[in-house]
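Yeah, one chain of the complex is gone here, protein chain that is, but the others are all in their spots.
Here is chain A:
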Amino acid sequence: FPNPLSSISGISMSPSRQNLHHSLHSTMALPKTSYSVLSAFCTEENISQCIAYINQEVCSLGLTGVSLESKSGSLSAVPVLNLLYEVLQLQRRAQRALHELETQQLKNGSDLEHLQHSNCRLKDQLEHTRRDNSGLHEGERQLQLKIKTLQNWLKSEKEEVQKLQSIISSRATQYNHDTKRKERECTKLKERLNQLLMDKRDKKLSIEISNHVGRSDGKRGLWKTGKMEARHEGEMYKALLSDYETRQRSLMMENSELKKVLQHMKKDMITILSPKKPEPANDSLEQAVSECEEEIGDPSRETLEQSCEQAREQLTNSIRLQWRKLKSHMERLDSQASLVASQEREGEEMMSRKEHEEEMQRMRMELQQCKEFIHMQQQLLQQQLSSPCDEETAALLNDCYTLEEKERLKEEWRLFNEQKRNFERERKNFTEAAIRLGHERKAFEEDRAAWLKTQFLNMTPFVDRKRSALSDSALSVGTEPEAKLQSTPPLVTKSLFSTPKAASVKMPSTADLYRTLHLIPDSRGHGKCQSGEMSTKSRLRNCSTDCSVLSFVRDENSPI
């Protein structure tokens, strides 16, 4: 069998699979120009060999072979095409597989690269952490060393302190010993000195005194007897006992006061803890209330057995219990308040515990102050009550409180009477002056009337009766009611100068007086007699009345 195939370059003829694959591979990698080589594979002469070879190859691939129709000497196209198709399929499959393998290969390559990189990185990191670790170890070791050295130092210091203390104590004993020795020596010296001086005593020591002085308490000196000693002892014990008694009394009083305060506190706490409005019912609270009510019955018993230990313990225990309940209640309220405050920020109505405590403190202070005040009052009262006083001194004493006021009152009465008298006097003067004034004014008015009349008459050569009558009437209108100026006929001037006896005798009223003096407005014809008023006012200056309302106007119209 000639092996034309082996002459074809690049194609090896081994039947093994691997080589086949390889050959296939290389077959696929073959460029297209090798097609011409393939065409050289089958010629006209070796068709059947070629077919046989192809069939062999195809069989090894697992495909159906091609049968050769030897009759015509040519291949039927259908099986060949089928074979070709199958081979193409195979080829395609193989290519796909190759493609996949290639991609897989690429992926693996990149994965490998990635892994290598991360491997490097991790190695670096590991290296780094190893270094750090060693560094930390080193530091820790050093610190441990330091701790050890410090502990050693501390121990040595403590030892030193102990040593010093022992030194101090030993030195102290030494000093004590030395001091005692020196003191003994000194005492010996003193004894000696005493002896020496005692010998000289009779000569030098003396007291020169003019005369004996009496004892400060006036008693005579007493002999020293056993009775005296007993008396001294007795007095000393009496002094001690009285001191103890006073102290015990004050302590008892304090004790009872404190007990009272505790009782009140307990009652208050009970009232606080028993809520009036229906709150979210706390079982514990209700229990507390019921317990409290049971205990309210106790005070009556407690007052009976005041000194009894058990009663005292009972009271204090119940107080403690109440206090604990109150505290828990307050804490609950506090937490509630804080919740409310945090939610709504409106915690104004709830008192914080601190404020509450401050309030309590303030109240305690007030309580203390009030107690002190009461105590002081009590003392004063006691003093007052206990001060010795018999009947007359008591009467005197009673009187003395109002003595000052009585004196003052008497003084004021005196003043008042004096003033009253003064006032009467002045009033009388005033009235007299007013009367005088009235008279004078009347006189003056008459004079003026006359003068005016004469003037007027002198002025006008012609006697104008009407006018004079008018002037008269005008004048008369201005005058006061009591000074009844009769409108005299113009020629009768004499009567004007006579003092009008027709003036009223009765005393004028104050209002009239004032009106006279123009101190109150005179509604009648005030404006007509201006000048007259002014002159009368100036007249009044000379009278002894002190009406400061008057104005001082120079009298220019005095008739005389």
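Rule of thumb we're sticking to: contacts are C-beta pairs under 8 Å (C-beta built on N, C-alpha and C of every residue); 3 or more make two chains touch, one makes a residue touch a chain; residues count from 1.
Criterion: contacts and distances are computed from a predicted model.
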| item | value |
| --- | --- |
| Identity of the absent chain, which is to be given by its UniProt protein name, from "Protein YIPF", "Kynurenine--oxoglutarate transaminase 3", "beta-fructofuranosidase" or "WD repeat-containing protein WRAP73-like" | "WD repeat-containing protein WRAP73-like" |
| Residue touching the undisplayed chain, where the options are A:Asp243, A:Glu257 or A:Glu359 | A:Asp243 |
| Option from A:Lys190, A:Arg249, A:Arg320 or A:His375 whose C-beta touches the chain left out | A:Lys190 |
| Touching the absent chain when the full complex is considered, from A:Arg92, A:Lys158, A:His232 or A:Lys406 | A:His232 |
| Residue among A:Leu251, A:Ile272 or A:Leu403 touching the omitted chain | A:Leu251 |
| Chain A residues touching the omitted chain (full complex) | 165, 168, 172, 176, 179-180, 183-184, 187, 190, 193-194, 197, 200-201, 203-217, 221-222, 224, 228-229, 232-233, 235-237, 239-240, 243, 247, 251 |
